[in-house]
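Dropping the structure in here first, questions after.
What you see is the complex with one protein chain gone and the rest in place.
To keep things simple, chains are lettered A and B as they appear, and every chain counts its residues starting from 1.
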Amino acid sequence: MIKFSGKTVLNLNINGENLDVVVKPSDTLLYTLRNELGLTGAKPGCENGDCGSCTVLIDDWPIKSCLMLTVEAKDKKITTIEGLKNAPIQKAFVENFAFQCGYCTSGFLMVCNSLALHKPKANNHTIQEWLQSNICRCTGYEEIQSAIKSIINNEI
Amino acid sequence: MIPFDFEYYKPQTITDTIKLYHDLDLMGRKPIYYGGGTEFISMARMHNVYSEAVIDIKGIPELNIHEMKDNELIIGAAVTLTQIAELNLFPLLSLTVKRIADHTIQDKLTIGGNIAGTIIYRESVLPLMVADSDIVIAKKDAVDRLPLKDVFNKRMNLEKGDLICQIIIKKEYLNLPSIHVKRTKVEKIDYPLITMVALEKDKKIRTAFSGLGGYPFRSSKFEQLLNSNKSNKDTKIKDAINSLQSFITDDLHGSSEYKKFMLHNMLYEALENFEEGNK
Partner (left out) sequence: MNINSQIGVSTPRKESWDKVTGRVKYNGDIIPTGTLHGKILTSVYSHAEILSINTSKAEISSGVQGVVTSAQIPILTGPLIEDRPPLAKDKVRYFGEPIAIVVANTEEEAERAVRLIEVNYKPLPVINSINDAIKPDASLVHDSLGTYTCDADDIFPKAHTNIVDEINIRKGDMDIGFSESDIIFESTFKLPQSDHIAMETRNVKAEILPSGKVVIYTSTQAPSSVQKDLSKAFSIPESDIAVKVPLVGGGFGGKSNTFLEYLAFIASKAVNGKMVKISNTREQDIMSAPSKIEVEATLKIGATKDGMIKALRSRYYVNCGAYSDSGPRMARAIASECSGPYNIENIYCDSLAVYTNHPYVTAYRGFGHLSLTFCIERMLDKLAKKLDIDPLELRIRNGISPKDLSPTQAKIKPSNIGNLSKCIDRLKELIHWDEGSIVKMANGNIRAKGVSCFWKTSSSPIDASSAVILTLTSSGEINLNCSVVEIGPGTKTALAQILAEKMGMDVNKIHVKLEVDTETAPIHWKTVASMSVFMAGNAIINAAEDLMTQIRHIGSKVLDCSPADLDISNQRVYLKDNPNIFIDFKDIVHGYKDPLGFAFGKQIIGHGTYFMKDLTIMNKETGMGYVGVSWSVGAQAVEIEYDPLEFSYRLINAATVIDAGKVINPKSARSVIMGGMSMGLGLSTREEFIFDDDGMIENSSLRTYKVMRFGEQPEYIVDFIETPQGDGPFGARGMGEHGILGMPAAFANAISSATEEEFDYIPITPESIWKVKTGGKYDTF
């Protein structure tokens, strides 16, 4: 049985690297990433799972890191925005002006990246299902839609 | 940010888990079972829940089962809503869970957590209600398989330390004609104004609802009126809705009168669809 109590050093697989980090059981993954590891690409926007700004990938699936305990991420593969290296969606966001203030951008990019990985031929309905997990307050969403569609082999 | 400290346990067997819970409880640690954790973390942040010992149940193999066995679909309580939707063995359940919270949350939210949660909607229980599902519950001394209807009345009626392990649905229910409709106030990502599931078995329509009142429910009286042999659909539906008069309440999502109006339309469409399917 795994047990964590008080502060512990935990080895986490983040962006392809195994990193030691001090955690206590009540730390959220968002907190650990930002405050212990300096990976501040994931943003707090509500800390309630509503806005998606803190989205990271756990074993390649999008997860709101504000609603995950760091200890849950043991033995999982964590990918943050800092781990995206020249992913097509990043270029697509730049070219389509798919952000303004940029605060929600990391979260949107992680969802888009996972979508492209799992559903490379996602139809409009599926794109919508996935991307409705995030809030952008600056754009009209059309820009983000253009960006995701430019990298999805959209058949319908 | 969770403003209190707790210990985190991740046991590997049901027996260990149950024992751990009771041991911790005796020590006054206010243990809590932790599945997806989405509700626990958001409530903890607001000081609406407190525990000194969190027991993560995702390490227990029986709670991660998700397969057909002996003509039954077995879904472990720790299976996430996304896993249910992706495997899609019970389409009505898939449709229902795909409209709970949002897609990213579905990657974390477990079916056990949704059924046993504090938030009143518990929409994933609706398909289980109309499909006469059983639920496997680990208790202090035994693991019992019970009909859902015997343990779910407004909410899961569990004793302290009871652990939901699995949900079992008989194969014959999985692909019956069925309908899922979720209506919200405006936005798609929202708690339901009304969520309805309907399933046709033996030429009778079974329905279950969330959002109409304070908890998910299935009513035999309602179904009886809905399935009456009156020829006029509107009359049948009105009779059925009238049987719920006192149950349907006003809330932030809509007035009770509006809910009745919406429900009427939803039922009308459902009846038409089932009729169409029977032609």
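Simple rule for what comes next: a contact is a pair of C-beta atoms (placed from the backbone, for glycine too) under 8 Å apart; a residue touches a chain by one contact, two chains touch by 3 or more.
Computed from a prediction, not measured in an experiment: that's the story for all the values here.
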For subunit B, residues in touch with the removed chain: 1-5, 47, 185-191, 241, 252, 254-255, 257-258, 260-262, 264-265
Interface with the unshown chain - residue positions in subunit A: 26, 34-35, 39-48, 50-51, 53, 80-82, 84, 90-91, 93-95, 97, 99-106, 109, 127-128, 131-132, 134-145
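Keep this in mind: only the chains that are shown with their structure count from here on.
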Intercentroid distance (Cα basis), subunit B paired with subunit A, Å: 27
Residue ranges of subunit A in contact with subunit B within the complex: 1-6, 24-28, 31, 47-49, 52, 55, 58, 61-64, 66-69, 71-72, 111, 129-130, 132-134
Subunit B residues within the subunit A interface of the complex: 1-2, 4-12, 16, 20, 36-38, 41-42, 44-45, 54, 56, 58-59, 82, 98, 101-105, 107-108, 188-189
